[in-house]
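Quick one: structure below, then a few questions.
Missing here is one protein chain; the remaining ones are kept as they sit in the complex.
Order of writing sets the labels: A, B and C. Residues in every chain begin at 1.
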C-alpha cells in the first residue's frame, strides 16, 4: 500500500544533508512552504544551495533559513525586493553566493531536469551578462544560448491538498514553481492543508501526479480559508488584519 | 469582446492552404477531431503535411483524408496498426512520405515549438536509425541527440468543452496531443462537445488556456455521454452496440 | 500647456493602443498602472508570469488573498475566463511568442531596439532580473513605458546602451512623457508628440536624430 503521508515536518525533512541542493517552491511569500522551511532550520543542515525564485521576504521562511546561516548559495531570478533585507545584508558582506538566472530559464531548466532533457537552446538572455559563457548557436536565423538542467536533492513545496498517493492540487498563483520542482528533485516533500481520501481529487484536475511526490506533511488550513472556502481577513503576508486596518489594504 | 466560437467546421478550416503543415490531435481514434477532418476533406486543401501520432484508423477521419489523396507526408510515431490499411496501401505504393519520430520526441518537439525552445538534447533514439543524421552530444557522461521544434500552420484538435475565450478542458485520455499541438500552430481550431458560459470552467482545471486557441467549433455531445455523464453503450470506435454484441466487447 | 504628460496620462496613452482581444503582460512598477486605463469596452486578457491568464484589479479591503498575487507580489483578483498554470507553462507561453504585447520599464533604450532595464551595473547593487529577459524576447510587441529623461536629466533614449542589456533589438515602441517613438530600421521615429514638445527639442534633449514615422500622429 502506498501512503506518502508523513507524521510531521521534522521527520520529513530529516533526509536533507549538509551541502544539499534544495529547491523551495513559492513566488515571494505566495506558495512558500514555511512549515517545511522551519523544520529544515530546526534540522540544522548547512552549506545548502537553495533554488527559489527570490531570496526571502521579511524575517520568516526562506529569509529565516538564510539568517540562520545555512545557505551557501542561492540560485534565483529576483533576489532584490522591498523586504529582502536578510539576503541583502549577507550578499553585500560576501557571505552568500548568488547565481542570477532569468526567471524563464530557471523554470525551464527545472523542467528539463524533471523531463530528462540534457540541455536546450533559448533566445532568452542572448547578448546579456546573464548568458556570458553560455554556448551560442544560431537556429533558424535567431541566436540562442544553451542552458542545462537544474537538478536538486530535495524539493520543498506547498500545495493545497493531497491524497495518500501524493497527488497534489494547488491554489491560484500559489501553484507557481511547485509542479516543476516536484519533478526535478530526488526527494520531493509537499506541505498541504489537508490529505483527502484516495479518489477524491478529480483525476482531470490533479496538477502534480503522485509519482513526483515522496512525502506529504499536513500543516492545517491556511488562515484565509475555512473548510476550503475563501474568508479573507488577512493582509498580503497572510497576517490577520484588524477591522480598522482594512482600509490600508490595496 | 472575445468570441472564438465559429459557426461551423467548414468555415473554421477554410484557412488551411495547399501545402500547409497541419497537426491533428488524437491517439488512434481517441480524441481525433473527426468533424474538423471531414470539413478539411470537403475544403479540399492538398499536398498537406500531417502531424499525428498515427496514420489513420479504418476509413474515417485521418484515414479518409489520406484516402482522398490530400496528404503528401505524415510525421508520426506509430503508423502501422491493425486498421491502418489506407495508409499502408499508399505507403507501399510510394504515394505518401513518412517521417517516423519516437513518440516522446514528437511530443517534446511540438512542445518546444510552442515554448520558444530552439532545440533540445535527448537520450531518446541515440544509436538508432531514427537518430541518424542528428547531432550527437555527450552531456553528463550520457549521449544525447539534438532535436528541433516542430511547428505547424494549423492545429485541429478535439476537446470536451470550451468557453468563448477558447479555454479548453478535455476528457480522460482523449486529452493526449491536444494541449501541446494547440501551442505549436499559428492557428488552432478546436472542436468541442459544447461551449459553456465564460466563468463556468474552473480556472484551476483549465488545461489549454484560451491564448492558444483561435477558433472553436461545437459538434455536439459525443455518443457515449448524455448531458455530460458517461452512459456507454458504444464500442471502442464509438459506434453504438446492440445488446447481443456486448459480449464481444473487452 | 505642459511639455510633459503625467504618469497616469502616459499609462492611459499606452492603454489606448492595446486592441480588443489582446493578451498582455504588464511589467512590475509603472507599467502595472496601464491596467487601470484599459478601455472598458475592450476585452483585454492580462497575463502575470507567476501563473495566471485573466488577472483582474486589486481586491476590496479585507478580501486580499495571499494565494493570488501579480508579478510584483501585490494582491490581485481573477476574472471570469481565467486560467492558472505553473511557472514552466507560464514562461513557455511568454517565450513561445503567444503574448501580443508586453509593457516594460527601462533604464535605457537604444536606437536599434536594445533594452536595458534590470541593472545599472553599480558597485554593491543587488541585481534582479525576474522575467524581463523572457518578455523582451517573447512578446510580439515590446512596449517600453518611461520618462524620456532620468531625474538627473540624462536621456533614456540612447545610441547604444551603457547599462547591462535585458534584450537585443527587442523593443517595438517607446512611450515617454514627451513623445511616443517607434523603433525602426533607421532608428527612433517620432510617432506622436505630447504637449508643446517639438522634434527638434527632443533631439536636443537626447542628442539623437529621429526619423519620420509612417503614420505618425505628429
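Everything below uses one rule, namely that a contact is a pair of C-beta atoms (placed from the backbone, for glycine too) under 8 Å apart; a residue touches a chain by one contact, two chains touch by 3 or more.
Note that this is a predicted model, so its numbers are computed, not measured.
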Shown chains that the omitted chain touches within the full complex: A, B
Touching residue (missing chain; options A:19, A:199, A:220 or A:240): A:199
Per the touch definition above, residue among B:10, B:41 or B:100 touching the missing chain: B:100
Given B:46, B:80, B:95 or B:186, the one touching the chain that is not displayed: B:80
Residues in chain B touching the chain absent from view: 27-31, 53, 77-81, 84, 87-88, 91-92, 98, 100-105, 107-108, 110-111, 122-130, 143, 170-180, 207, 222, 224, 230, 232-238, 241, 246-250
Footprint left on chain A by the chain that the document does not show: 1-2, 111, 113-117, 163-165, 167, 183, 198-199, 201, 203-204, 206, 209-212
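We take it that only the chains that are shown with their structure count from here on.
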Interchain centroid distance [CA atoms averaged], chain A/chain C, Å: 28
Chain centre separation in whole Å, for chain B relative to chain A (CA means): 34
Separation of mean Cα positions, chain C and chain B [Å, integer]: 37
Sequence positions of chain B contacting 2 or more other chains: 115-117, 204
Sites on chain C at which at least two other chains make contact: 78, 84-85, 91-92, 95, 137-138
